[in-house]
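The other protein chains are all here in position, but one chain of the complex has been omitted.
Labels for the chains are A, B and C, by order of writing; each one numbers its residues from 1.
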Amino acid sequence: MSKTPFPGQEAAALPPRALASHFHDLSQQKAAHDLGLWIFLATEILFFGGLFAAYLVYALLHPGPFFEAAAETEILIGTINTAILLTSGLTAALAVKAAGQNRHDAVLLLIGITILLGLAFLAAKGFEYWLDIHHHLYPTSPDFPLEAPAAKLFWSLYWVMTGLHAVHMTVGLGIWAVIWEMARRRNFSLSDNSRVRIAGLYWAFVDLMWLFLWPLLYLAGRAG
Amino acid sequence: MGEIEIILPQASVEAGSTDGKLLGLIIISSLITLLVAGLVGIFAIRYRKGSKASRGRLPAWFDSDLELGWTLATGGLFVAIFAWAASQDFALAVPPQRATEVHAVGKQWMWKIEHPGGQREINELHLPVGETIDLVLNSQDVIHSFYIPAFRLKQDVVPGHTTRMRIRPTRTGTYRLFCAEYCGSEHSAMIGRVVVLSKEAYADWLSIQPEGDDLSTEGRQLFVSRGCAGCHEGSSKVRAPRLEGVFGGPVPLADGRTVTADDAYIRDSILQPKKDVVAGFAPIMPSFAGALDEGELVALTAYIRSLGRRDATATGGTP
Amino acid sequence: MSAQSEKAGAAAKDTMSARAKRAFEGLDLFPEVTVFAALVGLAALSLILALLPLFGSLSLLVSLLIAAVMAALVLIFFMHMRRAMTVVVLSGMAGIVWLTILFGLTLSDYLTRAGPFGSSIEPPPAVGRVGEGERGL
Partner (left out) sequence: MSDIPFRDVDLEEDEAGPSTAEANYLEERFSLWSWLTTTDHKRIGILYLISTTFFFFIGGAAAVLIRLELFTPAGDLLTDDGYNKVFTLHGVVMVWFFLVPVIPSVLGNFLIPLMLGAKDLAFPRLNLASWYLNIIGGGFAVWAMLAGGVDTGWTFYTPYSTAFANSHVSLTAIGVFISGFSTIATGVNMIVTVHTMRPAGMGWFRMPLFVWAIYATSLIMLLSTPVLAIVLTLLITERLLGLGIFNPEYGGDPILFQHLFWFYSHPAVYIMILPGMGVVTEVITCFARRRVFGYKAMVYALLAIAVIGFFVWGHHMFTSGQSMYASLTFSFLSFIVAVPSAIKVFNWTATLYRGQITFEASMLYAMGFVGLFTMGGLTGLFLASVPVDLHMHDTYFVVAHFHYIMVGGMVSAFFAGLHFWWPKITGRMYPETAARIAAMLMFFGFNLTFFPQFILGNIGMPRRYHAYPDEFQVWHVLSSAGAVILAAAYLMPLFYLAWSLIWGRKAGRNPWRAHGLEWQTTSPPPKHNFLANPDVSGDVYAYHPRRNPRDE
């Protein structure tokens, strides 16, 4: 099997086969990429897990003030963001499917939409942050609206959880933008290379995290 | 002080049993270490390269059964040690009969100790021998750890928590008191003394203490100076619950729950009055969080406790 | 980067009908679009159940259960867990199992503390602390 060295060596017009020199064949490389990313996702689950553990402990210790504080979040923007992220999850999954079938234009279009939706999510998030600050809903503000101390716990968790999620969103958008640009220049073969698939997996994971953050931060404490 | 110590004097009930466990563990560990180091040494000499020792085939049982054997043996031994060591803790679960409460507050780089009779000490703790003392531990800033090596006991003092430590001194003498949890620059200067006196010497010591008023009278003064009397005293027009005879009994709350008025309830009502509003009253009481330090809170609680319990003891009995 | 992709996105849009038709024909959207519809439905359900005073303190549990169902859908269909190697599934599961270890043993401490639940932590009076400004990086 001819092994064309992977990075940089521009083959002829055709995009180079994406086989790295130290792998025996393409299936081994794809398996390695998938496994590598899934292991990284397991670490991400545990990274957010620490926050969920803190939320769980404090919700059990101070149920009253904790959920009272949870009722203060902007549920409308939160729900809009959930819808945006679900849609971008769909377009990302379709992009991966299209890449698998080497459909160049479809991949470009779908990744483009995914990026736009991601930017819309971050814009809505920014506006929500501005509203929160306007309502003094951060623990160190002198006129924090809620009186019970545990309310500050919830709002500390709120800022850290949504902040970290936004960071992961920004990284995901960066990856999509780079892939979009490289795909436009056609310098990697869509079906052989696992880039789009890996980016799709990471994006679906960021989507997953929001599916859990949304009930914890926005739907909690809303009953009746 | 100068002589070389390897084992500290056993000055408390716990010290005896802990040292027993310690000795057991030392014996077992040294046996295992000698076994392993001995075998490694013997094999190293006997089977060194070129030695004449016979190196025939290993017997069949040698491989798998031996493996299973020492796995079960170590597992059984370790679980047995655990059970033996844990047995001492189950005894702790039994609540003490009559324990005198001593309040100790850890503060950056000193221990402030208050006896129920109002005597105050800094970095010193005088105790009668043979009695059970319940140390109620709080911290005003960071985590400290109340550690008396001669009693073989320590208990971390965490801000936001009231932790308890039961000590039962059995030998008179002066023993070291350390802070064992790193708490900042002068962590190593946070050293004190625990003086265990005989009953009579302890009574003398109590009497010669400067006539510091006891906790409840100090609480009374705070009750007036901080304005609590303005609402909760008999003659005031403001609708606030009277506190006589409240302590210890059930308190019906506005949201239908009933709680027992214990230390924690009193403390919560002072710091977060809107948390458990008494049934039939408006939540108008201001929060005192920040206005009272730890010692004053303890004094106020003692005063409200001294306003008489609705249950067994007669009115005004010292706790 | 995003401005440029927006412009390119917009360019792609105006010739949307011509190129998209060619790009999309043959790409069956099926499993993804139905899954997406199910996800939106579940999200709406979760929202409604959260706003109604049906479950009281359990409402958070219900919305988390629905979130778990949505997560399962995303995992299976969008992240192709069905076709993944067993070791990939195992690593995903490992993340969740280790999370339960963290939650379980941490709660084993909080649920068994002496005194009524949550009483072990009282908000102390404002403790003396270093001023905000002095705390450097």
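Miscellaneous remarks
Definition applied: a residue touches a chain if its C-beta (ideal position, glycine included) is under 8 Å from a C-beta of that chain, and two chains touch if they have at least 3 such contacts.
Just so it is clear, the model here is predicted, and its values are computed rather than measured.
All shown chains touched by the missing chain in the whole complex, by label: A, B, C.
Touching the missing chain, out of B:A104, B:C183 or B:M285, is residue B:C183.
In the complete assembly, the contact with the undisplayed chain comes from B:K154, out of B:K154, B:R226 or B:K274.
When you scan A:A54, A:I77 or A:A166 for touch with the missing chain, the hit is A:A54. Although one chain is not drawn, the whole complex shows that of B:S145, B:S216, B:S269 or B:S306 it is B:S145 that touches it. Residues 1-2, 4-8, 14, 17-18, 21-22, 25, 28-29, 32-33, 36-37, 39-40, 43-44, 47-50, 53, 55-58, 60, 63-64, 66-67, 70-71, 74-75, 78-79, 81-82, 84-86, 88-89, 92-93, 108, 141-143, 145, 147, 149-150, 152-156, 158-161, 163, 176, 178-189, 191 are the ones on chain B that touch the missing chain. The omitted chain makes contact with chain A at the following residues, 21-23, 28, 31-32, 35-36, 39-40, 42-44, 46-51, 53-54, 57-58, 61-62, 65, 138-140, 149-150, 152-153, 155-157, 159-160, 163-164. Hidden from this view is one chain, which touches chain C at 87, 94-95, 98, 101-102, 105-106, 108-110, 112-114, 120-121, 123-124, 126-127, 129-130, 132, 134-137.
The definition used in the following text is that only the chains that are shown with their structure count from here on.
Of all chains present, the one whose mean CA position sits nearest the global mean of protein CA atoms is C. With centres taken as mean Cα positions, chain C sits 42 Å from chain B.
Put simply, the C-alpha centre of chain A and that of chain B have 47 angstrom between them.
Centroids built from CA atoms put chain C at 9 Å from chain A. Multi-chain contact residues of chain A (touching two or more other chains) are listed as 149.
Residues of chain C in contact with two or more other chains: 121, 123.
Those residues of chain C that touch chain A in the complex are listed here as 1-2, 5-6, 8-9, 12, 19-20, 22-24, 26-27, 29, 32-33, 35-36, 39-40, 43, 46-47, 50-57, 59-60, 63-64, 66-67, 70-71, 74-75, 77-79, 84-85, 87-88, 91-92, 94-96, 98-99, 102-103, 106-107, 110-111, 117-118, 121, 123, 132.
Of all residues in chain A, only 64, 147-149 touch chain B in the complex they form. Only residues 31, 34-35, 38-39, 41-46, 49-50, 52-53, 56-57, 59-63, 67, 79, 82-83, 86-87, 89-90, 92-94, 97-98, 101, 103-106, 108-109, 112-113, 115-116, 119, 140, 149-150, 173-174, 177-178, 180-181, 184, 200-201, 204-205, 207-208, 211-212, 214-216, 219-224 of chain A touch chain C when the two sit together in their complex.
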